[in-house]
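All protein chains but one are shown at their positions in the complex.
Each chain gets a letter, A, B and C, in the order it is written, and its residues are counted from 1.
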Amino acid sequence: MAANEIDWLLDGFRVFKRHHYSHSPELLRRLTTEGQSPKVAVVACCDSRVDPAIILDAAPGDLFVIRNVANLVPPCESGGKYHGTSAALEFAVRGLEVSQIIVLGHFGCGGIRALIEGSPWVHKEAHFLAPWITMASEARDRALAEVGNVDGEARQRACEKRGVVASLDNLMTFPWIQRRVQADKLTLHGWYFDLEAMALMRYDPAADGFAPLA
Amino acid sequence: MAANEIDWLLDGFRVFKRHHYSHSPELLRRLTTEGQSPKVAVVACCDSRVDPAIILDAAPGDLFVIRNVANLVPPCESGGKYHGTSAALEFAVRGLEVSQIIVLGHFGCGGIRALIEGSPWVHKEAHFLAPWITMASEARDRALAEVGNVDGEARQRACEKRGVVASLDNLMTFPWIQRRVQADKLTLHGWYFDLEAMALMRYDPAADGFAPLA
Amino acid sequence: MAANEIDWLLDGFRVFKRHHYSHSPELLRRLTTEGQSPKVAVVACCDSRVDPAIILDAAPGDLFVIRNVANLVPPCESGGKYHGTSAALEFAVRGLEVSQIIVLGHFGCGGIRALIEGSPWVHKEAHFLAPWITMASEARDRALAEVGNVDGEARQRACEKRGVVASLDNLMTFPWIQRRVQADKLTLHGWYFDLEAMALMRYDPAADGFAPLA
Partner (left out) sequence: MAANEIDWLLDGFRVFKRHHYSHSPELLRRLTTEGQSPKVAVVACCDSRVDPAIILDAAPGDLFVIRNVANLVPPCESGGKYHGTSAALEFAVRGLEVSQIIVLGHFGCGGIRALIEGSPWVHKEAHFLAPWITMASEARDRALAEVGNVDGEARQRACEKRGVVASLDNLMTFPWIQRRVQADKLTLHGWYFDLEAMALMRYDPAADGFAPLA
């Protein structure tokens, strides 16, 4: 029933309210009065398994979080009307002046899987999803050239990681990001959460590869 | 320093890993092997103060979360290339078959504020943000007509709430959402988190207003 | 290695410190300056599976917690030197003036098991444990008379529950508890956490039995 699928959220809210309001209202009160001032923006996947606040144990006010399918950043490009991700990045960087952006990829991404496997549902019926994930086509092609087409999991991981790198590259096409990175006011991070190995990895541009972070 | 602004996230990840992997790996293992199957999708704002996982105390696998500035759902519309939010909704509804969608608005939304106050920065320089938030222009106009233009906070709240209702309306323009709602397979919820009053409210279509939920 | 068995606690402390000090120092600051004023005292078992703060999701300042083997309250009795539990109750009731005392029993209690099964280790070698748990001998005898000796689990549960009731009875032998209960300033609760059924139950004196609480 709909009711039960929602009710537990209210238990959760009551507990949140007890801890963050009844006991300790100051953080939220300050964040309400003075506004948010997060240092870190995260571009993450909508996937229910990789919630940044959960896996990084964040508190209210910590993370400005953009979530779309496959944690993709489009290139800087005018014209299209609904650039939700670019708008959110603009708000984070120019409005809030975050000093860190993390692109957080993950193992088992359904968007990337559809892109690799060419799921017929996605390609025939998904009028929004199909064009959205083609944004990562080049990353997929490059990954497949690197790891070959044999092992499904290696292929998946490689495409997901190249997707993160492509998003880092696209971030640099926004002039207001590029300028801040060059002025050392903003740092870009490419992270990959390997759900299976339970490892958090980061992209090392020098080695052009991912190494364990924690 | 960049390092310190990031390091705490790794402490958080280690603690997450201990609880969800060292102690109790089964949930994530199951979610990795069998894939995610969340029942609830949430469209929330990127705002660092209103993280759905935090305020609803969610666990990995619970919530499919889409986050953009001002928690806006565009109308169903083809053409534009990067429909990130529509793509994510398509993935949630047609791919994962969630049974609940919650549009989660909140008090103090910077996107809505820019829309009301016509912040010059946003209107002159924000090439992505300005068009993005105009999506809520009608909601703003309607709200201002309802509450008048005097009290800043009442105005802000009214616009934010009308924004949630507009997103609910837009959800119904997607045929695969409308069909499922009519077949009673999908329920749409409009929620509003009043950070200041620390109240969670829900939209009641019969009364065309918001009432406390918890 | 000793180091690794301890190191994780420091990750945990850092995360606690971030949430309760870096982000939101006011609660602990207030509790430090003004002192503690918990409303609820809990007498719980030392068992690592039934930590009151964990299973009740408590915050700093919420619960005054006394933990001994089998969550036993001795009768009011002078003479012996080290009445740790009675001293703690005195501090809670006369010093802090808590308005609630919860005796929290649980399924699978090792102390109660030793008392039922007459484990030779405990009876021959446990110079402290053996006399400590005999405090619950009458509760055990009564429970065994009620449920018989056949089903190990029913026996265990019955003894654990009677142990809770015996502790409630012993609480009333302290004159400063009895007085406050009679003046309606203090309420005593007998709870039982059934780890296996994942149920929290409370003692209902009218029915002389335990009923689900949550």
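The rule we apply is simple: a contact is a pair of C-beta atoms (placed from the backbone, for glycine too) under 8 Å apart; a residue touches a chain by one contact, two chains touch by 3 or more.
Because the structure is predicted, anything quoted here is derived from the model rather than measured.
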One chain isn't displayed here. Which of the visible ones does it touch? A, B, C
Per the touch definition above, residue among A:D11, A:E97 or A:E125 touching the missing chain: A:D11
Full-complex touch with the removed chain, picking from C:G95, C:P120, C:G152 or C:P205, is C:G95
Hidden partner chain, touching residue among B:R18, B:H127 or B:R142: B:R18
Interface with the undisplayed chain - residues on chain A: 8, 11-12, 14-15, 18
Could you list which residues of chain B touch the chain missing from the display? 15, 18-20, 23-24, 26-27, 57, 59-62
It is residues of chain C that touch the chain not shown, namely 2, 5-6, 9-17, 21, 25, 28, 31-32, 35-36, 38-41, 46-51, 53-69, 72, 74, 78, 80-92, 94-95, 99-100, 102, 107-108, 110-111, 121-122, 125-129, 131-133, 135, 187, 189, 195-196, 198, 200, 213-214
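FYI, only the chains that are shown with their structure count from here on.
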Go ahead and note the Å separation of the Cα centroids belonging to chain A and chain B. 15
Residues of chain B that touch at least two other chains are 11-12, 14-15
